[in-house]
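Here the complex is missing one protein chain, while the rest keep their positions.
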Amino acid sequence: MVKFLLRRLANSLVLVGIAASLAYLLAASSLDPRANFEGRNPAPPKVVVDRRLDQLNLNDETPLLQRYARWVRGVLHGDFGRTWDGDSVTAEMGRRIGVSLRLLLIATIVGGVLGILAGAWGAIRQYRLSDHVITLLSFVTISIPVFVLAVLLEIAAVGFNNAVGVRVFEYTGEFTPGLGGGFWTHLGDRLRHLVLPSLTLVLGQIAIFSRYQRNAMLDVLGQDFVRTAMAKGLRRRTALLKHALRTALIPAITFVAYDFALLLVGATFVEKIFGWHGMGEWFVDSVTSNDVNAVAAVSCFTAVLVLVAGLLSDLGYAVLDPRIRVS
Amino acid sequence: MSSPVLQVRDLRVTFRSEGGDVKAVRGISYELARREVLGIVGESGSGKSASALAVMGLLPETARVEGSALLDGEELIGRGDRELARLRGRRIAMIFQDPLSALTPVYSIGYQLAEAVRVHRDVSADEARRRAMELLELVGIPRAGQRASAFPHEFSGGMRQRVLIAMAIANDPDVIVADEPTTALDVTIQAQILDVLRTAREATGAAILMITHDLGVIAGLADRVAVMYAGRLVETGTVDDVYGRPRMPYTLGLLGAIPRVDESGRGPLVPIEGAPPSLVDLPPGCPFAPRCPLVYDRCLEVEPALLAIGEAGQRAACHRSSVIEEGDLRPVDVFPLPPSTSPARTHDRRAQRPVVLAAEDLVRHHPVLRGAVFKRQVGTVRAVDGISFEIREGETLGLVGESGCGKTTALLEVLELRPPQGGRVVVLGRDVAQLDARERRALRRDVQVVFQDPLASLDPRLPVSDVLAEPLRTHRFPAGRTSARVRELLELVGLAPGHAARYPQQFSGGQRQRIAIARALALEPKLLVLDEPVSALDVSIRAGVINLLEGLRARLGLSYLFVAHDLSVVRHIADRVAVMYLGRLAETGDVQRVYDAPAHPYTQALLSAVPIPDPTLERERRRIILEGDPPSPADPPSGCRFRTRCPKFAALDDDLRGRCIEEDPALAAVTEDQHAACHYAEPMHVV
Partner (left out) sequence: MSVPSDQFSSVLPSAEPTGAAAALDETRVPSRWGLVLKRFRRRRLAAAGLAVLVALFALAFLGPYLGHWSYTDHDFNAFLEGPSAAHWFGTTQTGADVYALTLRGMQKSLIIGLLVAVIATGLAALVGSFAGYMGGWVDRVLMWFVELLLVIPAFLIIAILSPNFRGRTWLLLVLVVAAFLWMVTARIVRGMTISLREREYVLAARYMGVSTPTIVFRHILPNVASLLIIDATINVSVAILTETGLSFFGFGVQPPDVSLGSLIADGTSSAVTYPWLFGFPAALLVLIVLSVNLVGDGLRDALDPTSGTTG
């Protein structure tokens, strides 16, 4: 099993390399940082612009492969280059990674666990009222795009705040800048800012997972071993929880990895709409401002995250499924 | 006489479905006495499994169950989940058909066994584990201590079924319900499991309710038998009575339709025309009436009740049972036999007939690959490891063996018409290694195939006319004559030509197999390769298809390579037989000779394991039970591959054993037209 995971790790590293390179090459050939300088008033002379672009490794007149090579050299030393403003990409990344990870982890863990439970419950109570309710809610939630859901929650929060008279829910940024007070005040403040963005992602995750898990669970329920467990004398509920759910967790783990890429895209919307300064927001801003190195860095981060999620799910799969472990 | 341990009265099961209510079980009543074995026999759709599941309360919620089932006086039908859970596994236990999916893949065997104990008894985990080991040893799993921590996927089918039996007897139940426990197993493993069932019965004193479609198994195991058809019992009695003096036409038909491994007669089997009825909208009267040769007016109006006939407690549901009783009618008296079409087989002219198919030292190995993108080979599965046989014109060779022996691989090798990995294949005088693409394509006209699963061998999206026309179109048959040929083919296999526009799903299984046969005959081939063509069909349907194959062979001068695991069918249809084990041939020869006096220990064990639908014979037979599971074809034993399970090897002295361990025996003549690959071959009468 260790060998299996090591092989996966090696494979993943290769993929990260290729994906990140692809992103860089596409960004470098599609985005035009020169236009940022040319758009200024008065427009600086070309020589000045060229020199500045060279410094930042953003000169579109340098051959693409040369820029790529310089970028790779930098990355291998931990330096992701410079933004078109001249700041360090690596430093900015450091500031923003934590923000994104906070959102992503909450969404994955809370959303995943609740979604799996909801799906399993729906399958056990197939065709009863609770199943119909869960199914309907999931269905509608999936049909609402993340950006619409985010705004809807914002509107609801405003309404709630007005009704109660207190600003319970905050919907801009991660925290209130310049807030005095001690640890608990800050914690409360952060939580108030955290609720809406997390809720947006968590709701979507619950909906997706519950539908998937319901199907997986139904497939397992039709299997003979549930019947055997009952024939042994286990009550239906016990057989379903101990045997069926445990077995149906296996596909759920693999699904987490598959779903993670979609989650990243959703997080991008949430960050932008709620003003969280994470990697997603940075990506959108960077594309708009033709910031090649920043775009490449975010893509690299994305690829690494997706592959880490994949490796973790492989690990989880190996832990949960004895057929992988022993063979 | 003590009270029966299980008493079922007027049990009814109805399923809701899209097409309407399916009345799977329509009022059956029976009693199971203590320590008795009652066999419930029926084909698919008879409702036998549904009735067993209903008694256990394990049907899905969409099923409606009515009636009564008293377990030692306690009512089972309609009880709540908690109460039934108390009884299940303790007083009444069940063994299911498919051991593969019947065990939870994520928990170890020991854990699942211990769970069976702890659910009903308040014992410590250690105590439960000890009991689990005890049970594993009782059912014959060696090294129980080690094996208990293994997972289900590491066990073979036979081992898993033993575990399921162990689970069932964990708490000494009064009744064990066995639902087709050996249907999915090879015949030698089936013999092992039936033995384990007997042991289980001894150990617990339980009564067994045995549900199966195999009349041979019942004959060997049961005291009494009940025959089910279309949701009702149509005949009950002791096995001697029902098998010896059947009084219901369906039972008569079944007994006449089964080929027997101990019969040397080559007459046609007694077919039962038609198919079992749909249980959605049953017409009034006896459900067997459409297929019954003895039908008269009353049969179509009133459904017969199960009434006593004879003196010994036998009951039959037939208006005509008195007629059958008086005349002591046999199956051949009741069911009309098709005219015998096979000409007398003359063995002596065999050497003069041309060779249609010859294989010499045929080899086919599969590499075992690991890795996703860059695959490396970690082992070899030696599926076919050097076999030689030949088929002459007009002859049928039966290639038999159990699962994993390589017979299907050999069949596919022949069909590929490509140079084999080892050895030679000569088809109609042409060595396949020397064919170019055009010649190969032309040769395909003469070699056609019929597969096992009639549903999967016809494209569900094509109407039957297209299915039959495909080979014609592929080989540029004149387009104008295609539809005429399609009609011809349908008539040839006994189907109505007007049905050519229908889709395969609209035909029954037996009819679909006839379509598959028709397709194979479209280009007038000389050699037909058949892969278990009747094993997926119901018993009553098989006889018709077997007779058809026989008749076609005689009429069209075909030769057959008939691959099967069912030895009784092979005895009936084949002229010569080749027995395969782990990629090699154990024994070959004339079918009568090999079956009457097999020389190889494997053939002897194989034949002794085949159940015969004759209770007297079954009781008196001496069984040769093989130990353990077949070795993996990726790692065959040195020397003789069979030695790890060979009863003869076990009885030999050490110095004689050496030869078996070192030298792989070659096929050597034992008698005239019988060859066995054994150093100590000795013909022995087994069936």
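Here are a few things to note about the model shown:
Per-chain numbering from 1; labels A and B assigned in written order.
Operating definition for what follows: contacts are C-beta pairs under 8 Å (C-beta built on N, C-alpha and C of every residue); 3 or more make two chains touch, one makes a residue touch a chain.
These numbers were taken from a predicted model, which means no experiment stands behind them.
When the missing chain is restored to the complex, the residue among B:238, B:508, B:592 or B:671 that touches it is B:508.
One of A:9, A:109 or A:140 touches the chain omitted from the figure, and that residue is A:140.
When the whole complex is considered, the residue among B:279, B:552 or B:660 that touches the unshown chain is B:279. Of the candidate positions B:56, B:187 or B:640, contact with the unshown chain belongs to B:187. Seen across the whole complex, the unshown chain contacts subunit B at 18-19, 43-45, 97, 100-101, 105, 153, 157, 180, 183-187, 189, 213, 275-279, 373, 402-404, 408, 415, 441, 444-445, 447-449, 451-462, 470-471, 474-475, 503, 505-510, 516, 519, 532, 535-539, 541, 565-566. By the touch rule set out above, subunit A reaches the unshown chain at residues 15-16, 18-19, 22-23, 26-27, 30-32, 126-127, 131-132, 135, 139-140, 142-148, 151-152, 154-155, 158, 208, 211-212, 214-216, 218-220, 222-223, 247-248, 250-251, 254-255, 258, 261-262, 264-265, 268-269, 272-273, 283-284, 287-288, 290, 295, 298-299, 302-303, 306-307, 321.
Basically, only the chains that are shown with their structure count from here on.
Centroids of subunit A and subunit B (each the mean of its C-alpha atoms) stand 53 Å apart.
Of all the residues in subunit A, the ones that touch subunit B in their complex are 7, 11, 223-225, 227-236, 243, 246-247, 250, 320-323, 326.
Across the complex, subunit A is touched by residues 56, 58, 81-82, 85-90, 93-94, 96, 98, 101-108, 115-116, 119-120, 150-151, 153-154, 164, 167-168, 170-171, 371-373 of subunit B.
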